[in-house]
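With one protein chain withheld, the remaining protein chains of the complex are depicted in position.
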Amino acid sequence: MAAPGGFSGTDFKQEEAFFLGFTRAQFLAFIAMVAFIVISPFFLYPVFLMKLLCFALFACAFNLLIGYVGLLSFGHAAYFGMGGYLAGHAAKVWGFTPEVAILIGGAVGAVLGLAIGWIAIRRQGIYFAMITLAFAQMVYFFAVQAPFTGGEDGIQSIPRGKFLGIVDLSSDMAMYWMTAAIFLIGFLLVHRIVHSPFGMVLKSIRENEPRATSLGYRTDDYKLLAFVLSAGLAGVAGGLKSIVFGIATLTDVFWTMSGEVVLMSLVGGLGTIFGPVVGAAVIITMQNYLAEFGAWVTVIQGAIFVLCVLAFRRGVVGEIGNWLRVRL
Amino acid sequence: MTEINRRSLMTGAAATAAFGALPAWQARAQAANTVRIGVLNDQSGLYRDVNGPGSVACVRQAIQDSGVVARGVNVEVVVGDHQNRPDVGATLTRQWIDRDNVDVILDVPTSSVALAVNTIVRERNKIFLNSSAATSDLTGAQCSPNTIHWTYDTFMLAKSTGGALVRAGGDTWFFLTADYAFGHALERDTGNFVRAAGGRVVGAVRTPFPGTDFSGFLVQAQASRAKVIGLANAGGDTINSIKQAAEFGLTRRGTKLAALLMFISDVHSLGLETAQGLVCTETFYWDLNDRTRAFTRRVLPNMPGGSLRPGMGQAGCYSAVMHYLKTVAEMGVPAARASGVETVNRMKAAPTDDDAMGQGRIRPDGRRIQPSYLFEVKSPRESRGPWDYYKLLQTTPAEEAFRPIAEGGCAFLRT
Partner (left out) sequence: MEEIFGIPTPLLFGQLLLGLINGAFYALLSLGLAVIFGMLNVINFTHGAQFMMGAFVAWMLLNYLGIGYWGALILAPLIVGFTGVILERTMIARLYKLDHLYGLLLTFGVGLIIEGLFRNEFGSSGLPYRIPPELAGAWDLGFMFMPIYRGWVVVVAIVMCLATWLVIEKTKIGSYLRAATENPALVQAFGINVPRMMTLTYGAGVALAAFAGVLAAPIYSVNPQMGSNLIIIVFAVVVIGGMGSILGSVITGFGLGVVEGLTKVFYPEASSTVIFVVMAIVLLARPAGLFGRS
């Protein structure tokens, strides 16, 4: 069991893997999610859904660190934003196809994650959070200064291009399917990582790091690898977002974006595999549909934060899972 | 009437999102005689007072004043808060156009959001009437046949403030520049006009954005012994630098402060005691002439708090909607909705004239031109009543106020 104050979801007795490493309940939830992804663009506005999927992937990447290694990064905007900038630059200036551009975004995130993570993982808890924040601020400074980012105007009119040079993505539906595919790959990747032997070691580090060390695991290496994977995926999400919207701007590197991804994971449920997805959906929907309420958006967002911390610490998915006595 | 329509439209949108109530997102039923205007600006953040609900009030006033409803044109207004985030602005714009049949995107402060909206509107062949973004790229490198840049831009601000002040004796300048593209553009353009008018730029310092304490930079400015300190920044940065310049006695000892982008709500926030003597450029002032006073009297009860005087961004929204609706009434709704480029071309063909912004015209590159006014902020003694803040120093005629088309390098004009 996790410590009462820990950042993990409730752990139930280890269930048998049902399919693809999912438990039965997780598998059902996964099917429901895939069904929603396939059906929803016929009912809901695809651009909105694409945005949601980009942020869901970002939140999943973030959750890999906080939910399964217990590290709260307060600087994930750096990887998300720089991934977006480089992918945008690659697609617009270097003329790469979108999938290559997105991969470049991921690579940038990973490299940045390697450099920052190498330093940050030496510290724990609040110090870890602060050191990641410090580096993210430096990355922001770089983004403001570097000429290729276009300052606060950002990189504009990034072409969506053609997938593999063949499939034209300028229609929203085509772009949507590509976004959905990338999201699902990323989602399954996180799931696979978490349920691999590597993931088991990560969780043991979260629960009791000295013990993991005493068992002979080089915990720093594990943490660093998890950090790089998380940052790389965040970079992919950022790259995907700039291809979808055709823009890459400072908002995505600013520290409030780091706060937002914490909010998404918290609302959805930390350390649950579906939590970040649900959390991202809730927050993005709010941003879109509360736009009418003007200044109340900030108040409502704050209230949700407070409510989650006081009453629903497990998050939406965590609470549902707890209620059904299953792990989601 | 418009209020009810807006509500039902928004709740309709929310319901669609939540429950998938409508079978498809593409088409929404719309009466044949309806045009929809989407006001996209900052309703919750830094620029709420400069645009925000005030812009919406001005749009409503324009619908009323234009009298198109009596001529059978139904106008609906949707309002969105882009939270100064390009992705939020872009999503709302696409959604409004693709699903909610919005014809015009209006206002849109914050250059990054405006440029993103600019691209989308052009792709979808709708209309973008920008009142509140500063970047002159909208009619330059990124110009579009679907876009009209209505109220001001960095080039115009630089020319009016930079050129005119040198002629008034302020011939040595030091810049406090917010360290981002907008600040750099303002500094560069203003510097050029200062030099062209025979003045000298003796120094500049780039300040991190957003900043709180500017005293260190102000002391550097003072040490340069420049006669004018140009504030190439906006919003809270400008307010903080002016407040601290007064505190350090810069203005008392004869240094002139020139705020390159400032709105009347900023002066109100500073108070005349602090802001007196400050110089800035606007294209609208509520107390400029009888027409602007008449306009302000009409719209004031609906402005936030019933007391906020409209600033140029908000007045620009009024002016743009007046002109657009006039064009719609002439073309007929179906024709006006059919092609954004066509409607914009019709708008360019006719001169603009309304109470708020007076007479003007729209150039082929999408730049609306009108005279620009250099104001000085009154001292508390000179001010005769609430919001009596500006005295007019100089007027730059419309034809000279803005960047010549040839210098903008607008691409679609060449093809």
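In order of appearance the chains are A and B, and numbering begins at 1 in each one.
We take it that a residue touches a chain if its C-beta (ideal position, glycine included) is under 8 Å from a C-beta of that chain, and two chains touch if they have at least 3 such contacts.
Note that the coordinates shown come from a computational prediction; the quantities given were computed from them, not determined experimentally.
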item	value
Options A:163, A:198 or A:255, residue touching the unrepresented chain	A:255
Sole residue of A:226, A:266, A:282 or A:320 that reaches the chain not shown, by the stated touch rule	A:266
Chain not shown, touching residues in subunit A	3-7, 72, 119, 122-123, 125-127, 129-131, 133-135, 137-138, 140-141, 145, 255, 259, 262, 266, 295-306, 308-310, 313
Where the missing chain touches subunit B, by residue	44-50, 179, 205-208, 210-213, 215-217, 219-220, 222-223, 235-236, 239-240, 243-244, 247-249, 253, 263, 265-266, 268-271, 273-274, 304-305, 308
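Everything below uses one rule, namely that only the chains that are shown with their structure count from here on.
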item	value
Centroid distance [mean C-alpha coordinates] between subunit B and subunit A, Å	36
Touching residues on subunit A, where the partner in the complex is subunit B	40, 42-48, 51, 144-145, 150-154, 156-157, 172, 241, 245-247, 249-252, 285, 287-289, 291-298
Touching residues (chain side subunit B, partner subunit A) in the complex	10, 13-14, 16-17, 20, 22-25, 43-44, 48, 52-53, 79-88, 90-92, 94-95, 98-99, 111-112, 115-116, 119, 135, 137, 142, 179-182, 184, 209
